[in-house]
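The other protein chains are all here in position, but one chain of the complex has been omitted.
Naming follows writing order (A, B and C), and every chain is counted from residue 1.
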Amino acid sequence: MVPRYARPAMTAIWEPEARYRIWFEIEAHATEKLGELGVVPPSGAKALWDWWATNPVIDVAAIDAIEAVTKHDVIAFLDWVAQQVGPEARFMHQGMTSSDVLDTTLSVQLARASDLLIADIDALLEAIKRRAIEHKYTPTIGRSHGIHAEPTTFGKKLAEAYAEFTRCRARLVAARAEIATCAISGAVGTFANIDPSVEEYVADKMGLEIEPVSTQVIPRDRHAMFFATLGVVASSIERLAVEVRHLQRTEVLEAEEYFSPGQKGSSAMPHKRNPVLTENLTGLARVVRSAVTPALENVALWHERDISHSSVERFIGPDATITLDFALARMTSVIDKLLVYPERMQKNLDKMGGLVHSQRVLLALTQAGLERDASYRLVQRNAMKVWESDGQLSLLELLKADPEVSAVMSAAELEDKFNLDYHFKAIDTIFARVFGAE
Amino acid sequence: MVPRYARPAMTAIWEPEARYRIWFEIEAHATEKLGELGVVPPSGAKALWDWWATNPVIDVAAIDAIEAVTKHDVIAFLDWVAQQVGPEARFMHQGMTSSDVLDTTLSVQLARASDLLIADIDALLEAIKRRAIEHKYTPTIGRSHGIHAEPTTFGKKLAEAYAEFTRCRARLVAARAEIATCAISGAVGTFANIDPSVEEYVADKMGLEIEPVSTQVIPRDRHAMFFATLGVVASSIERLAVEVRHLQRTEVLEAEEYFSPGQKGSSAMPHKRNPVLTENLTGLARVVRSAVTPALENVALWHERDISHSSVERFIGPDATITLDFALARMTSVIDKLLVYPERMQKNLDKMGGLVHSQRVLLALTQAGLERDASYRLVQRNAMKVWESDGQLSLLELLKADPEVSAVMSAAELEDKFNLDYHFKAIDTIFARVFGAE
Amino acid sequence: MVPRYARPAMTAIWEPEARYRIWFEIEAHATEKLGELGVVPPSGAKALWDWWATNPVIDVAAIDAIEAVTKHDVIAFLDWVAQQVGPEARFMHQGMTSSDVLDTTLSVQLARASDLLIADIDALLEAIKRRAIEHKYTPTIGRSHGIHAEPTTFGKKLAEAYAEFTRCRARLVAARAEIATCAISGAVGTFANIDPSVEEYVADKMGLEIEPVSTQVIPRDRHAMFFATLGVVASSIERLAVEVRHLQRTEVLEAEEYFSPGQKGSSAMPHKRNPVLTENLTGLARVVRSAVTPALENVALWHERDISHSSVERFIGPDATITLDFALARMTSVIDKLLVYPERMQKNLDKMGGLVHSQRVLLALTQAGLERDASYRLVQRNAMKVWESDGQLSLLELLKADPEVSAVMSAAELEDKFNLDYHFKAIDTIFARVFGAE
Partner (left out) sequence: MVPRYARPAMTAIWEPEARYRIWFEIEAHATEKLGELGVVPPSGAKALWDWWATNPVIDVAAIDAIEAVTKHDVIAFLDWVAQQVGPEARFMHQGMTSSDVLDTTLSVQLARASDLLIADIDALLEAIKRRAIEHKYTPTIGRSHGIHAEPTTFGKKLAEAYAEFTRCRARLVAARAEIATCAISGAVGTFANIDPSVEEYVADKMGLEIEPVSTQVIPRDRHAMFFATLGVVASSIERLAVEVRHLQRTEVLEAEEYFSPGQKGSSAMPHKRNPVLTENLTGLARVVRSAVTPALENVALWHERDISHSSVERFIGPDATITLDFALARMTSVIDKLLVYPERMQKNLDKMGGLVHSQRVLLALTQAGLERDASYRLVQRNAMKVWESDGQLSLLELLKADPEVSAVMSAAELEDKFNLDYHFKAIDTIFARVFGAE
């Protein structure tokens, strides 16, 4: 976790104190159910909850000190709770193994992290939608291979992002379901020393599903799918970030990240206004993605479990969720405040001398009866002249003057093929598909 | 693609001829709809389908030869079809761009590949289920950290695999839905030169959903999610493969891959019977996973598209699906024919002198009134003696002889804690959760 | 391996026949040395070499047929050779294990592949150097964050690439040394059944170093380092490819990939001239890099070896080397034939109204006695006006007219700060560092 790329709500999920609170809740709920089952006296759970009702401070340092001796985190925690609660605490953890607590806690943390991420995406979607509608009909050039292709609108570009993050939202919801399970099944998952109903009870109380069959741990294919999904979401952030970076290039400058008064772009070059937020997002996407491979490598634990996954998760659990939360929020801010320059978009659109309409002419020539190959050559020979003139010549004028073209199409017919609105007639259909009917 | 790790049905999906056949169908369906819309004469589609009805051979070499000149694959294909069909073919591809065909074709290929992979998983699930039920109550030692923990059953281990691959199946179904979309939206996705109803028509004919908004291409977050999912499935294969490899170790030998008569395990050591299939599956899992990162890197195409994703997909499209198909089938065969040795399982289970029952004793001592910490120390001091005797001493006998233990538990009570069936009482519950009620 | 991204010389290294030829040479050399040592009769090696001198065709299909029965590739090969050579062939492979042959063969293949890659880099370096010298003083704008920064020269940009690929060359030489070792040490690397002098003899004959200590195999940290190095080289290719792609953008257009007559950039848009080669190289870099992670995962083989690495290497051995070879050659061609447009470079350089000289002015103001912060604000307030004018205003004129500036610097002094040559005075030093003294 790098503090400058972290926000408090997500970070809090991964603090030791938050973890210990979840541990306690799991242990106390389990003790309660064990009391109902008659395995331990009901007084056990009562003592725990009574203490909890005093809203006790979790003394992380004290627990750490015990762990330094026992070299076992859960035992250290249980010892510390026993010190606070007294002898009734001995009924805690009956028939449970450490992983029952640890893994279910991780599920709670990842589920809570998912909730924040989903809320982040909702905020991002709202920002994108607002700007998309604002620029629904703002003409801009569409580019393939970085080369001008055909006109589109800036709102349509944002509609693409909206559709992509809508998919990402659905993926995060599915990823949350992957990891929101509870396992309290004992040392090798046989429930030998604890009734399955305890698992069911705790799952219900903690807002989780039961894990149908566990080993000592919840199977790691679930976590692999979770982190792989974060990697996909990060890649979608990268895509939108790269788009903004391109638009802000000096030669393009169709949009810019908001630049606050007093901000210095460069220690050396006072004129610089750099797309540093989206460059940063490009890097953060790499960071989030770097969790995917170790999460995949974590799946093949030996037999009923080995602990190789644990250290990995201590890194990627916080890092991937905290960084993605930060990245989604930063992207929301970028989109929300993005400076958009429609005049520059139009200027860029015009700079190719009408070449962007070449396909339409090609099509029209074919419909006028020429063979496709002949049409292609006619358009290309004129298009190349415009291209080489760096936009000084006009494709429309050249075509009008080309006798082979004028033999099949009149000047008026040609002019009709250079109308920008022609390209936008389906924008409404696309918006309805993406944003739904208004 | 490495031929030895490939099966014909999956490989066929990726052959040039298969690709061209899909191209044709997309073009012909589109032409048909364009005919309905009055954009081209209905005779165009008719000519195409009439030729198609002759079941023509696709001359891959001829198309390649044209491409060598035009340096454009779709144009080469269209030229070749035009040579076969005649002038009516000029109505093909009206208002479409190459990517409309290429990307929709990739969708069809990946959807078909998904269908095979889902069928593979169904076969694997069936094999696992059969062996799980066969060994529902075959006792075996559960291991954490490679160390004996508590008893479980071999059927329960297989139930874990069944549950995991059931999840993988659901993930594959979701992955299929991710990539089964059709985009026929033109050079920058505005439908400028083609009506959205053509996309809808072709999607329906090809068994796809429409892509709500595309650029020049179908957005690559879809493909990233697809390949990430294959990586997760591969990791689950690795997990089961590693389990078999462990079970076949000389010192463990609880199960073995089937060894056919005449097979030589080693050119030098005639006695060797090696788990080469599951070692191979471990490697193949790495291969499938290696598609994940490039697929994630493919998402951030520039503006309305660049073509950097294409070469990547030429590798990982076939490689990941063909290899995973092979791996699933190989795993099915391994499980189906796995030699299982219950006697050896029992022998291994017994070799620790009863240490595997230590937790149960610990729990019983606590319930008999000792504090947890005291119980732990009592069990541990006897357990350590057994451990150091390499299983020659019996934990039960040592406990009976320990005065601090006998002070709270009788010999009969102790003996009751060493009953194996105690561990299996929830197996039926687990099987019902995993396989459903019978 | 994807044929369109493969060149014959590299592909040939990975053909079955090439592999069998190396196998034979290793076996024959070993038999020869065993003959010298008196372990087998000298007639063994003689029979093998006599047959080899007839330049026999390797019947790959026949060997495959035997392997289909024995399920062991080396035994199948030995059987086939025995069929050709006769009874003297029984002295082959004495005391050896399959991996002695297989792993040493892989070393030979990777060493040969390295030689081709190093030659590829040499060709690339030559092309870069030629173009760098050609454009040593071609002014162009340097950009950070995609935003105009300060002037540089196009030759200096190419000098960066030259230095980078010079490093890549050194890395490839080191990577070659990593994997060019020979192990003939028996089933667990103890030389129990074969004298270490055989290994030394074969190593020398095959142009390899001995592996100081092997298990059954050559340790895979060597191969991991090899493939990691290819991944770095691929990333350097990506960097140069991305540079070209940026330069070819419509709005920038300072350079272009060579466009051959008759080439069609788009089936729909006849005017398109797309940087498809460098986009393709961007994708191929991802492909080569995808070999790195599985190669790292291959290191931790179990005990004296498991065979999980083998299937991985069947993919990444050919794929990574063939693809990188192709990519280096394609990059060489791109640089060699790159269309460079100095006029456009100058035009872009001028379009910011002199903002690119802002740092120099800042420095001069500080040297003229202003505090840094004051200087910065003075420059920035004028620079921002130029920026917002889209290059219509001139920084020089604004500064001249700013009374706080003119208070410390005269018009002539200011004009001197806008001289382009000022930026190029160290170009010669840089060239001497990179290319050496002429």
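Assume a contact is a pair of C-beta atoms (placed from the backbone, for glycine too) under 8 Å apart; a residue touches a chain by one contact, two chains touch by 3 or more.
Being a predicted model, the structure only gives us computed values, none of them experimental.
Within the full complex, the chain left out of the display contacts the shown chains A, B, C. Contact with the omitted chain, checked across A:Thr11, A:Ser98 or A:Thr166, is made by A:Ser98. Summarising the interface, chain A meets the missing chain with residues 1-2, 4-5, 69-72, 74-75, 78, 93, 96-98, 186-187, 193, 245, 260, 262-264, 266-269, 274, 276, 279-280, 282-284, 286-287, 289-291, 293-294, 297-298, 302, 306-312, 314-316, 319.
Against the chain not displayed here, chain C makes contact via residues 40, 78-79, 87, 90, 93-95, 142-146, 149-152, 156, 159-160, 163-164, 167-168, 171, 174, 178, 186-193, 195-196, 210, 212-216, 219-222, 224-225, 228-229, 231-232, 234-236, 238-239, 241-243, 246, 282, 285, 289, 292-293, 296-297, 299-307, 359-360, 363, 366-367, 371-373, 422-427, 429-430, 433-434. Residues of chain B in touch with the missing chain: 141, 143-150, 245-246, 248-253, 264-266, 268-276, 279, 293, 297, 344, 348, 351-352, 355, 358-359, 362, 376, 379-380, 383-384, 386-387, 390, 395.
Quick note on the criterion: only the chains that are shown with their structure count from here on.
When chain centres are set by their Cα atoms, the one at the greatest distance from chain B is C.
For the self-contact between chain A and chain B, the two sides draw on mostly identical residue numbers; the shared fraction is above half.
Mean C-alpha position of chain A lies 33 Å from that of chain C. Shown for chain B are the residues that touch two or more other chains, namely 78, 93, 97, 186-187, 193, 282, 289, 293, 297, 302, 306-307.
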